[in-house]
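A single protein chain has been removed from this complex, and every other one stays in its place.
Residue numbering begins at 1 within each chain, and the chains themselves are lettered A and B in the order written.
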Amino acid sequence: MWMAVAALFFLFLLLPLALVVLFAFTNRTLTNFPIDELSLRWWRAMLEHPQFAPSLRRSLTIGGSVALVSAVVGTAAAAGLARLPRRAATSLLALLSLPMMLPPLVLAVSLATFYVSLDMQLNLFTVAASHILLTQPFVILVVYAQLRDFDVRILESARDLGASPLKAFATITLPIIAPTVLGAALLAVAISFDDFVITFFTIGSGNTLPTLIWGMMRSSVTPMVNAIGTLILAVTIISTLLGLSLTRYRG
Amino acid sequence: MPYEKCGLMRARLFGSMDRRDFLLSSASALLLGGVGGMRGAKAATTVTLVGWEGYDKPLEGYLKANNITLDPTYIGDSNQIISKLTSGGVGRVDLVTPNVTYVPLLVRLNTLAAVDESKVPNLKNVHPFFLGNPSIRIDGKLYAVPYVWGGVPMMYDPGAIKEPQSWSDVLKPEYKGKVSMLDNLNNIQLAARVVTDAKVPTRLTQQQLKDAVDFLIKVKGQTRVLATSYGDMADALARGEAVITFNGWEVVVKKAADKGKKVAYTYPKEGTFGWMDCYCIVRDAPNSDVAHALANEALSEPVQLKAGEGELLGILNTDAIKKLPAEARALYPYDDLEGFSRKVGFFPVAPLKAEGDIASFDDWKKEYLRFKNA
Partner (left out) sequence: MSTISRSAFLVAPSLLIFTGLFVAPTLYFLLVSFWRFESYELIRELNLDNYREVARDYLMLGFYTLFIATIVSLFAVILGFIYAYVARFKAGRFGSFMLFVALISLFGGYLMKVYAWRTILGTEGIINNALMALGIVSEPVTWLLYNPPSVVLTLTNFLFPFAMLPIAAAMRGIHDSELESARDLGARFTAILFDHVIPRCRTGIVTGFALCFLIACGDWVTPVLVGGRMTMLGNLIAAQFGEFLDWPLGAAMSFSLLAAAFLVVLTFSQIMRIFDWR
């Protein structure tokens, strides 16, 4: 009985995504049933589209730099928080998570207004910086959870043997939390790669994959949108899967 | 023993470091690959363009041959060009492709550079009807290089309904839920033609403006969904979700045909407006010469022919017009442009600041916001 409920939920959750992927392989021009036959036509069209490669490059560049920076900054912050009493740490964490609690649209337009008012050029840098606002709480949360339970006695014995705090961190703590940090970084990639609203308002010129399909959805609605969408789904889901298994996230 | 502990740690250290190093280096490779890729692209000249998707397609051959990379931002509305240029675009963007109606406004906002006509020799091949459009020259200087044009006809499904005669036909009860209306501020011009007697539909009094928008709100009630693009509109017609439209484009016929649906159009009796998209050089453009060259190339016969044949756009190079295949030629009234201009007006947009009782562009935007809110 409960299996039926679970199955229904799975259907609810996964049907839309399954359809997106399905229609990426249709041979018709309309994203509707019936599908006469499966074909790679729209994948070829996607690869040939002059804006595809630049958009993909931009998405990867932003995702990579966001992951890198949030991993470094987030791990440092998590290490800092781990030394503080519980209460203070959770309050700071909640504070840093505030950007996630806003409607993305409001965050996006306030950032765009800010950048433009400073006469900054809207480009990949502004997009990446804006994404980091959202990804750093994730990284901090995940790494802090692990650091909090970390057995400080190992560190202390290293200190007793004469290692400096930095060396102790680098040789002992870091290898242990490395998978978690990497996992969190992969989650950051997933968040950044999929982001649409913030990117849309802060990118200035050019496209990432999500803004590219938004433009396509509004002008020429063909299954090429599904092909690109499937690609985005694949990247985010694989990134999430890897990231979650690395962090062995337990909630 | 401390020694053993160090050995253990070292073993753990090396084991983890290898995995961490590998994963970190792949991440950096990803990042550097991205950056490197971008740097590679910049070795050629990069021209920044803010404009309509599809316009750059006929230029592809020329871009490749001259090692020019286009960095486009596609818009859904000419107003977005104004937004981009007035919020940091000047000095960064090279080219924009606005509707000619906005050129006077863009010039007034000091966002465009005068075109150096010596760098655009193909201007001489432009059909005089289009070259004579008053909005492209301000104070004697040329600010816009005409590229393509079109009218705003009413589209309809000839298999479902008879040819409509008037814009108000969309209000007929049998069409409820079957009207496709484009979400575009210039619909006010169409409404003005129906419900007001303003001679120039872009110069309206406050009351006329209000009446026009009231009419639009009534039309909105007849729609199921506002089309955000002509692609949407074609889609709706192709699926049979719409049988008649408010606002349209001749090319919708082709877009719908691609999806397997036959669609026709007509210019209703009240008349309509036309548009002409132009290449404009932005003030302080970083690549002004290349921008000029692109605008010139856009007027060349082969590119115009590609635009007319491949994209079914209305073109203006006289030689190219002569060479159009019959199907593409039939889409536009090339042979009777004078008659066309009597039904289809090309008017400059409402003034930047209110002039007496005439509503300003700001007023138009405020009123259209009221339409969106309805």
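Observations on the model:
To be clear about the criterion, a residue touches a chain if its C-beta (ideal position, glycine included) is under 8 Å from a C-beta of that chain, and two chains touch if they have at least 3 such contacts.
Computed from a prediction, not measured in an experiment: that's the story for all the values here.
If you put the hidden chain back, the residue from B:R239, B:K262 or B:K322 that touches it is B:R239. When the missing chain is restored to the complex, the residue among A:L40, A:A53 or A:I237 that touches it is A:I237.
Not every partner is drawn; the one left out touches subunit A at residues 2-3, 5-6, 9-10, 12-17, 19-20, 23, 30-34, 72-74, 76-77, 79-81, 83-84, 92, 95-96, 98-99, 101-107, 109-114, 117, 129-130, 132-133, 136, 140, 165, 187, 190-191, 194, 196-197, 201, 210, 213-214, 217, 225-226, 229-230, 232-233, 236-237, 239-241, 244, 249, 251. In the full complex, subunit B touches the omitted chain through residues 77, 79-80, 82-83, 86-87, 109, 177, 185, 220, 223-226, 228, 239-241, 352-353, 360-362, 365, 369-370, 372-373.
Going forward, only the chains that are shown with their structure count from here on.
Per the touch definition, subunit A reaches subunit B in the complex via residues 29-30, 32, 50-51, 54, 57-58, 60-61, 63-65, 67-68, 116, 119-122, 157-158, 161, 171-172, 174-176, 178-179, 182, 185, 204-207, 215, 218-221.
Residue ranges on subunit B touching subunit A, taken from their complex, read 2, 5-6, 9, 12-13, 15-17, 19-20, 23-24, 27-28, 30-31, 33-35, 37-38, 41, 48, 50, 53-54, 56, 60, 70-74, 76, 87-88, 92-93, 228-232, 235, 238-239, 255, 258-260.
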